[in-house]
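With one protein chain withheld, the remaining protein chains of the complex are depicted in position.
Moving on, here comes chain A:
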Amino acid sequence: METKRFVVIGIAVALVIAVAAPFLASGNPDGLESAFFSIYEAKPFMGSELDEDAAGAAEEQVIATTGNDFSYGALMPDYSIPGMDKTGEVLAVVIGTLLMLALVFAVAKVSARPDN
């Protein structure tokens, strides 16, 4: 398969995953978050009920423990666009995928040896 065709198919596959992700992705906390909530007793280790109050208290407790209260407002927090619903989530992941493509292309172009 020639490079151009491989790249086009690759981008198409990435975009299909990007569009589908917001609809298919699990709303459950990921492994690290889940471990965190379980350790702070906001969620059972082998169960799914999350106690929102305990989860909030756990977050405050962690900041108090580590003293790292740095906070940062991302442009598209949690792969969503503020004020937009599902469409915003799809757009966010699609924008991220295209941005990734451009960024890696640019960084690779600058860092790769030009004579090869």
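We adopt the following convention: a contact is a pair of C-beta atoms (placed from the backbone, for glycine too) under 8 Å apart; a residue touches a chain by one contact, two chains touch by 3 or more; residues count from 1.
The rule is simple: contacts and distances are computed from a predicted model.
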Worksheet item: Looking at UniProt, which of "Phosphate transport system permease protein PstA", "Cobalamin biosynthesis protein CbiM", "Nucleic acid-binding protein" or "2-oxoacid oxidoreductase (ferredoxin)" names the chain we cannot see?
Response: "Cobalamin biosynthesis protein CbiM"
Worksheet, complete the sentence: Where chain A meets the chain that is not shown, the residues are 1, 3, 6-7, 9-11, 13-15, 17-18, 20-22, 24-36, 38-39, 43-50, 59, 62-63, 65-79, 92-93, 96-105, 107-109, 111-114, 116
